[in-house]
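Here the structure comes first, spelled out in structure tokens, and everything after it is commentary.
All protein chains but one are shown in place.
== subunit A ==
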């Protein structure tokens, strides 16, 4: 159990059977009065947020969260299949939960999956992934259009802006947090 002295930004607690993260926290205490711990809580499944005030004697259940490294196997429609390399247990994550992450998922990639009661509620990709360019207009030497970038498509179907010298078949590194080009990868 947590007590109010454990409360801080980023702490994950369980309320009414659901996991919440404290996104904002303020201690206040009116003169001679009770200590009040004002928290902004965000439901880690639904994303809904609300404010709640706690007092000194309140206690909190830690959210029953588990993080596991799993390997991406394949996608089938909106369902993405992952496997735990140690237990060989497989789970399915829907496209909704993955959001933009589907742009950077390739077969056999290892990701960290956050589970709440055996159910996936979040996925953390590696910060950088290397993907092959599958479609790019050729770079014409002496191009005078003045543009310093061009769009390319990578193996996942994701389209992004890269420097003009990147060619089809090359590998590039992408920052999964911003979705932006980082560098060319020499193999």
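As a convention for this text, a contact is a pair of C-beta atoms (placed from the backbone, for glycine too) under 8 Å apart; a residue touches a chain by one contact, two chains touch by 3 or more; residues count from 1.
What we mean here is this: contacts and distances are computed from a predicted model.
> Out of "ABC transporter substrate-binding protein", "Putative spermidine/putrescine transport system permease protein", "tRNA synthetase class II (D K and N)" or "UvrB/uvrC motif protein", flag the one the UniProt entry gives for the chain missing from this complex.
"tRNA synthetase class II (D K and N)"
> Just one of A:33, A:47, A:77 or A:169 touches the chain that is missing; which is it?
Only one listed residue reaches the unshown chain, and that is A:33.
> Of the residues A:53, A:69, A:161 or A:183, I need the one that contacts the missing chain.
Per the contact definition at the top, the residue touching the missing chain is A:53.
> List every residue of subunit A that touches the chain not included in the displayed model.
Residues 5, 26-36, 38, 53, 57 of subunit A touch the chain absent from view.
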